[in-house]
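Only one protein chain is missing from this complex, and each of the others stays in its spot.
Labels run A, B and C following the written order; every chain starts at residue 1.
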Amino acid sequence: MFDVFLLILLIIFAIYSVREKDLLSSIIILSGFSLMMTILWTRLNAVDVAFTEASVGAGVSTVIFLAAISRTKREEEVGQGRKRFDFYKIISLFIVILTGLVLAYGTFDMPPFGDIEAPVNTVLAPRYIYGSVPELGIKNFVTSILASYRGYDTLGETTVILTAGISVVILLRRKEL
Amino acid sequence: MIIEFITRKMIPFIQLYALYVVAHGDLGPGGGFQGGVIFGTSIILYIIVFGMEKGKRLLPLKITDFLGSLGVLIYAGVGILCIVFGGEYLEYTKLPFKNPHLAAHLGIFAIETGVAITVSAVMVVFIFDIARKKDV
Amino acid sequence: MSDFILSKFNYWASILLMMIGMYGMIAKKNLIKKIIGMNIFQVSVFLFYISMGKVKGGTAPIFWEKAVIYDNPIPHVLILTAIVVSISTTAVALSIIIRIYNCFRTVEENKILETLANDENQSGNNQ
Partner (left out) sequence: MIVYIILIPLVTAIIIPLFGFINKKLPFYVTLLSAFTNFILVIRTAKKIFSYGTERYFFGGFEAPFGIEYVVDGLNSIILIIISFMFFIITVYSKRSLEKEIENRRLPLFYALYTLFYTGILGIVITGDIFNLYVFIEIASLSSYTLIAMGQKRNALMASYNYLILGTIGATFILIGIGYLFMATGSLNMADIKLRIVPLYHSKMVRTAFAFLTLGLMLKLALFPLHVWLPNAYSYAPSAMGALLAATGTKVSAYALIRILYSVFTIEFDMKIIPFNQIFLLISLVAILAGSTLALAQTNLKKMLAYSSIGQIGYITLGISLSNATSLQGSVLHIFNHSLMKGGLFLIAGGIFYKLNIENIYDMKGISKRMPYSMAFFVILTLSMIGMPFTVGFLSKWYLILGAIEVGRYFVIPIIVISSLLSLIYLWRLVEISFNSDVDKKEISEMPVSMMVPVIIISLLTVFLGVFSDIPISLSREAVKIILGS
């Protein structure tokens, strides 16, 4: 039940964060959103992911957002003379609802939440769970998959971080800014 | 004053914790990425408290740039070492240590260190370059 | 019925969150707001993945002598990678926004497009 409460709170936070005109509060709410997500993921036993989200989503990402608004503008401007019938907004709403409906359509055939017989849990996972300790001697299965079974993905991930680092340097490290 | 004092005392502990997180990735939650972020955060804290100038003196930009590349290089290099010792790319158990488990442990520790170096360097770069008001 | 709803609630909530994030990403005119929407969008996709890895009665995927069932570690691994991608995209996007602000002195899409249209008119007149 607590999870359901958290999820509803998450939805409220998300709506508030998107609607809020003051970007500073919007970012703080986003950070709160990340923190709540961390709690939820801890409850779903995804400790590694929760740990990362707490340090990245709620930590670093908030800091760089704040840094960015300190160098740009803090207020979101409201268009002068708000039109009652904003065509663009209706189109976007339509696209979003369509996407949501297609996504929801997919859920009807899904195995119920927490089902151990679901293909996700029967095809690849047993090999990783029962193989990790005898094959590699690694007790944290997440680490053993991350670094060994799917270690190449992690090399890609590290490359992505490096790409972002180089991008930030090449874009922002200049005299005229 | 107080903040500076506390920060000065706190930073070594944060960094120690970061190293612990990196080293214990194979036993409990954590790993290179999380440890790297925490290590980067300790330097970010230093920058926030003592200012950009001192932060730059502590860790010149050239060094962070260099470390960012170095981490990925370590990762890719460990993979190539595995090929050299007759395995496939990133097959740690083929590394020449006493037994495959030790080899896997050390191999994973090496790549986690690589990830941590890159991540902490890039996090510092993010803050340096995005938060900087003028060219310092 | 309530069983059915509860069994899918996590997925539906994450879908709703995705919709909110995506709406922020397309409908908002403020460039930073779009990135905030992007963050919500991606984090909700992560929630979707994590939910699929949960097993009833499972413990965290770390070896433990007393454990009988573990949660599925694969989605966790995939999402660790995806979180990194997400923060990287955010950082690059914010750098581009700072550059845009320096060139146009605004982060509102409408005004930037106006300025660009003016640019084009002027260069057209010069010829």
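By our rule, a contact is a pair of C-beta atoms (placed from the backbone, for glycine too) under 8 Å apart; a residue touches a chain by one contact, two chains touch by 3 or more.
These numbers were taken from a predicted model, which means no experiment stands behind them.
One chain is not depicted; across the entire complex it touches A, B, C. In the complete complex, the residue from C:A13, C:L31 or C:V55 that touches the missing chain is C:L31. Of the listed residues A:S34, A:T72 or A:N121, the one in contact with the hidden chain in the full complex is A:N121. Residues 62, 65-66, 69, 72-73, 76, 79-80, 83, 87-94 are the ones on chain B that touch the missing chain. Chain A meets the missing chain through residues 102-103, 105-111, 118-124, 127-128, 148-153, 156-157, 159-160, 162-164, 166-167, 169-171. Counting over the whole complex, chain C has residues 18, 22, 25-26, 31, 34, 38, 41-42, 45, 48-49, 52, 74-75, 78, 81-82, 85, 88-89, 92-93, 96-97, 99-100, 103-104, 112-113, 116, 119, 127 touching the chain that is not drawn.
The rule we apply is simple: only the chains that are shown with their structure count from here on.
If you sketch which chains touch which, every chain touches every other chain without exception. Per-chain Cα centroids separate chain A from chain B by 22 Å. Note on chain placement: the centre of chain A and the centre of chain C lie 6 Å apart, centres being C-alpha means. Chain contacts: chain C has residues 60, 62, 80, 84, 91, 94-95, 98 touching two or more partner chains. Within chain A, contacts with two or more other chains are made by residues 47-48, 52, 56, 60, 64, 67-68, 71, 139-140, 142, 146, 154, 157, 161, 164, 168, 172, 177. Of all the residues in chain C, the ones that touch chain B in their complex are 60, 62, 80, 84, 91, 94-95, 98.
Chain B meets chain C in the complex at residues 27-29, 33, 126, 129-130.
For chain C in complex with chain A, the touching residues are 6-13, 15-24, 26-30, 32-33, 35-37, 39-40, 43-44, 46-47, 50-56, 58-63, 69-81, 83-85, 87-92, 94-99, 101-102, 106-108, 110.
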